[in-house]
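The chains shown are only part of the set, and none of them has been moved.
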Amino acid sequence: MFRDFLYSKGIFSENQLLYYLSVFIKAIIIIIITKIAISIGSKLIHKFFEGHKKSRFGLNDKKADTLNELFKNLLRYIIYFVSAIWVLETLGFDIKTLIAVTGVAGVAIGFGAQSLVKDVISGFFILFEDQFAVGDYISIDGFSGIVEVLGLRVTKIRDFSGELHIIPNGTINRVTNKSRGNMRALVDVSISYEDDIERAVEVLNNVCHKMKQELDYIVEGPTVLGVVKLSEHGVDIRVVAKTIPMKQWEAEMELRKRIKMEFDKEKIEIPYPKRIIYSKERE
Amino acid sequence: MFRDFLYSKGIFSENQLLYYLSVFIKAIIIIIITKIAISIGSKLIHKFFEGHKKSRFGLNDKKADTLNELFKNLLRYIIYFVSAIWVLETLGFDIKTLIAVTGVAGVAIGFGAQSLVKDVISGFFILFEDQFAVGDYISIDGFSGIVEVLGLRVTKIRDFSGELHIIPNGTINRVTNKSRGNMRALVDVSISYEDDIERAVEVLNNVCHKMKQELDYIVEGPTVLGVVKLSEHGVDIRVVAKTIPMKQWEAEMELRKRIKMEFDKEKIEIPYPKRIIYSKERE
Amino acid sequence: MFRDFLYSKGIFSENQLLYYLSVFIKAIIIIIITKIAISIGSKLIHKFFEGHKKSRFGLNDKKADTLNELFKNLLRYIIYFVSAIWVLETLGFDIKTLIAVTGVAGVAIGFGAQSLVKDVISGFFILFEDQFAVGDYISIDGFSGIVEVLGLRVTKIRDFSGELHIIPNGTINRVTNKSRGNMRALVDVSISYEDDIERAVEVLNNVCHKMKQELDYIVEGPTVLGVVKLSEHGVDIRVVAKTIPMKQWEAEMELRKRIKMEFDKEKIEIPYPKRIIYSKERE
Amino acid sequence: MFRDFLYSKGIFSENQLLYYLSVFIKAIIIIIITKIAISIGSKLIHKFFEGHKKSRFGLNDKKADTLNELFKNLLRYIIYFVSAIWVLETLGFDIKTLIAVTGVAGVAIGFGAQSLVKDVISGFFILFEDQFAVGDYISIDGFSGIVEVLGLRVTKIRDFSGELHIIPNGTINRVTNKSRGNMRALVDVSISYEDDIERAVEVLNNVCHKMKQELDYIVEGPTVLGVVKLSEHGVDIRVVAKTIPMKQWEAEMELRKRIKMEFDKEKIEIPYPKRIIYSKERE
């Protein structure tokens, strides 16, 4: 702009006026394009999510609205930003120097903000793929608990001890969801080597049969799997059942209590550690 | 565009018209090329996968169609994107500034999206190489379970306790597939040092022989391997068998039960921990 | 600047004067723009945080002021920096060489300062999202303690042993906050296999009932969950309660003491390790 | 191309024709060069591998052919790709913008595909250096098994339990090959402190001597190394042997059985844990 200005002898010539006119018109056109782009983009996003709501993907309404709003804002900020720079350039500011200068700071902030972007993208996928929802009992890298908040940046889960774990979504890699489908209750009982395996299995079968009838949260009745270990102190027998989610521990506790009481009745012993002693006199 | 405009004295000269004409023609040519490119590309992809279906690689039909569709979409988006930018540039917009400006945001998003791309590429290879399929019992970095969903981005496996593990494909490095080929059932039994090894092996051989005849899920009959350890409390003898997949645990449980019962009959003792005691009176 | 100077035969011509005049005017305009930009920016930031204070996000006043001040300073430094470079360039200094030359050092410092930027961004999010506050009992990667200082760069927490942990905010990924919501008190007691489970549970229920009435920091009364383990030496029964934060240990200690004393009264034995001994004479 | 076009007043002048002619000729020359380059390159690769087959490096025929084919394909794709871009550029398309635009996507895919390239390069070296072959018993980072498939991208090994491990070649760093050279069988036996070491060693020597004569898979006869530990419960003596690969476990099992039976005969006791007890009456 100023170079041209110097080549000309006079400061304000006819060409200068023409030049400033064209610049002005261009700036206005950019602003108009900006408005149109935002309007069209917003509608497309809206339409996409409305379509999604009714589709088979089963993204519920609340989540669809959240994502809808998120994308509209994102689009608006991006278009405003690009337009502003375009206008500045059209007005004759050397935008490249500006970028070069702010580049170092930009990169520094960019690296810092990198994990923020990663958090939001991960959060988006968790929402979109419905990996877990508020109220699910999940486990992430050793942190287990009920999901309390599922945000775009962080997920908050509260474990049974009441502690609140705040986990940035970007650090969530592998999720274990314990509220999708039936859970398994598993109890191992030991009987001593002196007891009869077949009789013990029979007694366990009785307990299982009775329990299946009495408790309605058990989905797939407790069954005796068999001998899972010939351990140091006895024979370990395994009993498993399927329950509705979050009831597996109750089922296990009930199972343990009933087995113990039935074994007492049937005189089947749960063995204490045993040891055979050879006594020797030392010379 | 505007520089040329300034060098000329008049705003709309004959050359200007010629220039805009050529630009317009060029844009139309680009659009036509775009259409042709998409059409040819789609056909090539289609042909490739049709050929693949019949080939020896054994990619089943459903997977081939999935990949076919995936690649067609990918091609279409890429060509549209390139064309759009080309047209914009032809129309005189300085695309480089645009790229420079959006570059910072682009890089930030690129880094965030990096793992998304990695997920899809990994998913593609799992599908293409048939590393595992829905219904297989697999193990990935300590997460074991039956594959429930095998998508392009995530794999979902459900373990025996009913928990659902959601694993991004990009984090899958080493897969252990437990449903390809026969599985091994392995049982170690201890006998005490006082018992006769050769007699115990003989008894075990009898159990093995009988079991091989009675159970049809055993592929390679249980055989006694030999003495695998002279442990603290006795001699450990190992019995192994090959079964069809997912039956190995049943075979082991059956084997343990039969060995225990045969040992009871033959008066071979599974030893409790033993200790030799020297009593001393302290002065 | 000097190139132009050389092309002209005379050292100070009429054009030179015009040139220096234009440069001077431009510099002044930049300084004025700088002032205006700072003024507007500060007001916008101020307004944003004032609005936030009253909003439902619940950022308390002290934090809002901290962030307000932070952003104003940040804005001021950025605008000063950009203006200074702009003025320098307008005055004819080749700013690009400067950047290129100082670039190496800049990058080196940039990498070093990277973690500083990350600390501040993380600190900002901890403040803004109210992940924890001064006085909370939190746990970060194995360091637990009461938050003493919550700064933009570091967080200082003091654990119960009096040690002061100084943790840069950038290294904080997953926070466990133990002061949000009620905490759980959990006590496991063993009874021997010879004791009657149902009677023990009854006794425990009495202890729980009494305790609920007498202690006001218990929110959700202690309840007997059931048999959680058939262990080597006895039956493990679990009792849990909900208390207000930081009172969970007191509740557990009280519970343990009362259970022990009630068991003594009721002659229910907490079992020592038991062992069954078979004595043999060695030949 | 279009800039030149604008500088000229007429649209199709004499120079234009000359220009298009030269472009056309150049394109044809590029295509001819391409053909020649592929032909020469293929022959060089072929010759290299034919030479290799007969050389002392001992790359077997099947592997040489695999690599031969791989390199020819690689060369062909690279040359086609370079030529296509060159032709496009000669025809006047601004290839740099194209590269810049597709660059972002390219980098993203490049990062994703990076591990693919690494897999193939690693696979090439495993093949070329003959680190292991199909049928070898190898161990990679804790996964042990027989190599079933040795591909360019993945290696599949099946362990003794029947599980199939699929390992990308790029993640293979350190390979342990257990099928190259003789393996060692190692057995430690305890004798009690009361027994005579020299007599026990003599008995073991007898067992070793006999075994060496009877079993032909033992390459370097079992020898008694000596006292490797004065442990808590007795003196540990070590016996080692060299066997042909995969027979080491059989040799160990045989050795254990024979030692146990010879010790029984010679009344040398393998000691149970011992303890000295001082009884005291408490006041």
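In this document, chain identifiers A, B, C and D correspond to the written order of the chains, with residue numbering beginning at 1 in each.
The criterion applied here is as follows: contacts are C-beta pairs under 8 Å (C-beta built on N, C-alpha and C of every residue); 3 or more make two chains touch, one makes a residue touch a chain.
All figures in this text were calculated on a predicted structure; none of them were measured in a lab.
All chains share one sequence and 4 are in place; how many are there in total?
Identical chains making up the full complex: 7 copies.
Operating definition for what follows: only the chains that are shown with their structure count from here on.
With a step meaning a move to a chain it touches, how many steps does the shortest path from subunit B to subunit D take?
Tracing touching chains, the least step count from subunit B to subunit D comes to 1.
Would you mind working out whether subunit A and subunit B touch using mostly the same residue numbers, over half shared, or mostly different ones?
Different, since under half the interface numbering is common to both chains.
So if I superpose subunit A on subunit C by CA, what angle comes out, to the nearest 5°?
50
Need the most distant chain from subunit D, centre defined as the mean of C-alpha atoms.
In terms of C-alpha centroids, the chain at the greatest distance from subunit D is C.
Calculate how many whole Å lie between the centre of subunit A and the centre of subunit B, each centre taken as the average of the chain's C-alpha atoms.
About 20 Å, centre to centre.
Could you give the separation in Å between the centres of subunit B and subunit C, each centre being the mean of its C-alpha atoms?
36
Can you list the subunit B residues in contact with two or more other chains?
Residues 113, 233, 272-280.
Can you list the residues on subunit B that touch subunit A in the complex?
Residues in contact with subunit A: 2, 5-6, 9, 11, 97-98, 100-102, 104-105, 107-109, 111-113, 115-116, 143, 153-154, 158, 160-168, 171, 187, 189-190, 233, 250, 253-254, 256-257, 259-261, 270-280.
Write out the stretch or stretches of subunit B touching subunit D in their complex.
Of all residues in subunit B, those touching subunit D are 4, 15, 18-19, 22, 26, 78, 81-82, 85-86, 89, 95-96, 99, 106, 110, 113-114, 117-118, 120-121, 125, 129, 131, 139, 173-178, 180-184, 186, 193, 197-198, 225-230, 232-233, 235, 242, 245, 248, 273-282.
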